[in-house]
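With one protein chain withheld, the remaining protein chains of the complex are depicted in position.
And then chain A:
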Amino acid sequence: MHVPHRQPQSMKRRLWVAFLVVPPIVFMSLFVVYPILSAFAYAFYDWQGLARGEFVGLKNFREVLFGATMAPVVWNAFLHNVYALVALMIVQNGGGFLLAWLLYKEPFGFRFHRVAVFVPVVLSTIIVGFLWKLFLNPNFGIVNQALYSLGLDALAKPWLGDSATALGALILANAWHFVGFPTLVYLAGMQRIPSEIIEAARLDGTTEWQLLKNIVWPLVAPSTTILFTLLFIGAFNWFEIPYVMVGLDGSPFGSTDVLGLVFYRTAFGNQSASIQNFGLGSALATLLFLFIVVFASMLTLWLRRREIQF
C-alpha cells in the first residue's frame, strides 16, 4: 500500500492536510474549547450585569451550595432532577425496552408500530410541551374531557396546577416525547443478537421471562450503557418541557423547579424580577458540569464493566 512518490510531494501534501484540519480545529477551539474554559473562570468573579468585576474566589460556589437564598432553591431543584431521572429510567427506558422486545418479534403491523413510536421524537420539544399543556388544561383539555365523558369526574384534576401532580405530568409528557428513542435503540441492539442463541433457548423450553432476563437483557447491555448515560445527561439538563409547561418559576410553588430553570433564571433573569447574575450562573453551571462529567463517567464505567461480566 506504499505510495511511491510520497517524498517529493510531502511539503505540498502537508500544506493540503493542514488546509483540511486547521479550519475545523480553529472553529472548535473558538466556539467550544474557549467558552468551556472561560465558563470555569467566570465562576470565580463578581459580575455586574454583563461586566466582569473583581476576583472573589469561591464565594459564588458557596452561595450556590450553602447560601441562605440560593441553596434551598438549588437543592429543591436538584431533588426534582433526581426524581425525573429515576422516573424516566423506569417509564422511558424501561418502557422502551419492553416495546422493543414486542417489536423484535416482528408481529403483524411491525413497520407501522415502529414508525408510529418515533413520530413524537422528531417533533420539537416546544410543540410537545405546548400540546400537552393544552391537553392538560383543567377545563377544556382533552385529558379531563375524556375523564368527564367516561364518568370519572373524580379523577379530573388541574394536573399542572396541583403541586402533587405537576412534576409527574411533566415526566409523562417527556416520556411520551422520547420513548421511541430507547425503543428503536434497544430494537437495533436486539436485532444484533445472533438468532441461534434465542432459537436454542426457545428449544430448551425457556420461558419468555427467563429469555428476557437471562439472555436478551444482558446481551443488549451496550445499548443500556448508552441510553442510561444519555438519559442521565438529559435529566440534569432538563429545561424545555418545564419551561414551556409550567414557566420559568417551576410553579406551582417550586414543585416543578429543576436546575435548568434555576440556571436560566439566575444567569438571564426572568420577566417578573429582572436580575441577572453571571457569577452565580457560572458557578451553578460549573458545578452541574462537574457533577455530570463525574457521574456520567462513573455510570459509563460501571455499565461497561457490567457489559463485560455478562
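Note that in this section a contact is a pair of C-beta atoms (placed from the backbone, for glycine too) under 8 Å apart; a residue touches a chain by one contact, two chains touch by 3 or more; residues count from 1.
Following the convention adopted for this analysis, contacts and distances are computed from a predicted model.
> Between "AraC family transcriptional regulator", "Coenzyme F420-reducing hydrogenase, delta subunit", "histidine kinase" or "Raffinose/stachyose/melibiose transport system permease protein", which matches the UniProt record of the unshown chain?
From the listed options "AraC family transcriptional regulator", "Coenzyme F420-reducing hydrogenase, delta subunit", "histidine kinase" or "Raffinose/stachyose/melibiose transport system permease protein", the omitted chain resolves to "Raffinose/stachyose/melibiose transport system permease protein".
> In the full complex, which of A:Met70, A:Ala84, A:Val117 or A:Val246 touches the chain missing from this view?
Result: among the candidates, A:Val117 touches the missing chain.
> Pick from A:Leu103, A:Ile198, A:Leu219 or A:Val258: which residue touches the chain that isn't shown?
A:Leu103
> List the residues of chain A that touch the chain left out of this view.
Touching the chain left out of view, chain A contributes residues 1, 3, 5, 12-13, 16-17, 20-21, 23-25, 27-28, 30-36, 38-39, 42, 50, 98-99, 102-103, 105, 107-109, 112-127, 130-132, 134-135, 139-140, 142, 145-146, 149, 176, 180-181, 184-185, 188-189, 205, 208, 222-223, 226-227, 230, 233, 237, 239-240, 243-244, 267-268, 278, 281-282, 285-286, 288-289, 292-293.
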